[in-house]
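The block that comes next holds chain A.
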Amino acid sequence: MSLTTLTTPAVRRKKIQEVKWHVIEDFCKGCTFCIEFCPVNALEESDKLNVKGVHPPKLKSEDACIGCGLCERICPEFAIYLEKVDKEGEGEEQR
Partner candidate 1 sequence: MTMQREVLTGKHLMQGDVACAEGAIAAGCRFFAGYPITPATEIAERMSRRMVEVGGIYVQMEDELASMAAVIGASWAGAKAMTATSGPGFSLMQENIGLAAMTETPCVVVNIMRGAPSTGQPTEPGQQDVMQAQWGSHGDYDVIAFAPSSVQEMFDLTIECFNMAETYRVPTFLLADGFIGHLWERVIIPPPEEIKIVERKKPTVPPEKYVPFRPDDDLVPPMANFGDGYKVHVTGLTHDEHGYPRTDDPKVQFELVQRLCEKIRKNADKIVKTKEFMLEDADVAVIAYGIASRASISAVRKAREAGVKAGLLRLVTVWPFPEKTVAELANRVKAIVVPEMNYGQMVREVERAAKETPVYFLPKLGGEPHKPSEIFEVLRRAEKT
Partner candidate 2 sequence: MTVTQEFEAHHPLAKYLRTERFPHIWCEGCGNGIILGCFVKALDELKIDMDKLVVVSGIGCIGRAAGYVRCDSFHTTHGRPIALATGIRLANPKLTIAVISGDGDLFAIGGNHFIHAARRNIDMTVICSNNFNYGMTGGQLGPTTPLRSYTTTSPYGNIEHPFNLVHLAAAAGAVYVARWTALHVQRLTESIKKALQKKGFKFIEVVSPCPEIYGRRNKFGKAIDMMRWLKDVSEIRHGYDPSEAEITRERIVVGEFVDIEKPTYEELLQKQFFKIQEKLKGG
């Protein structure tokens, strides 16, 4: 359990932006920074094993992510990225 979940009131769960969460699974080295420091505890280890023999992260549920971008910043491997999504829920290629 991460320290942040102890101090997460309901208001913190408001979405910052609409995003689709992605992970490039084979970049992951299993450091668990993303899982630990997500402010809304939205991530957990998946059961999958990648080429490096570690469990990449996955979202606990589709609407758990608030789009704050912390995991994208704190992943040392550039494995996690957020894709901006417009109102209709269509993804928008980030280039």
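Everything that follows uses one rule, which is that contacts are C-beta pairs under 8 Å (C-beta built on N, C-alpha and C of every residue); 3 or more make two chains touch, one makes a residue touch a chain; residues count from 1.
How were these candidates chosen? In short, all candidates are chains of the complex that A comes from, given by their letters.
Bear in mind the structure is a predicted one, so any value in this text is a computation, not a measurement.
What touches chain A in this complex, out of the candidates 1 or 2, is 2. Of all residues in chain A, only 3, 22, 24, 26-27, 29-33, 36-37, 70, 72-78, 81-83, 93-95 touch candidate 2 in the complex they form.
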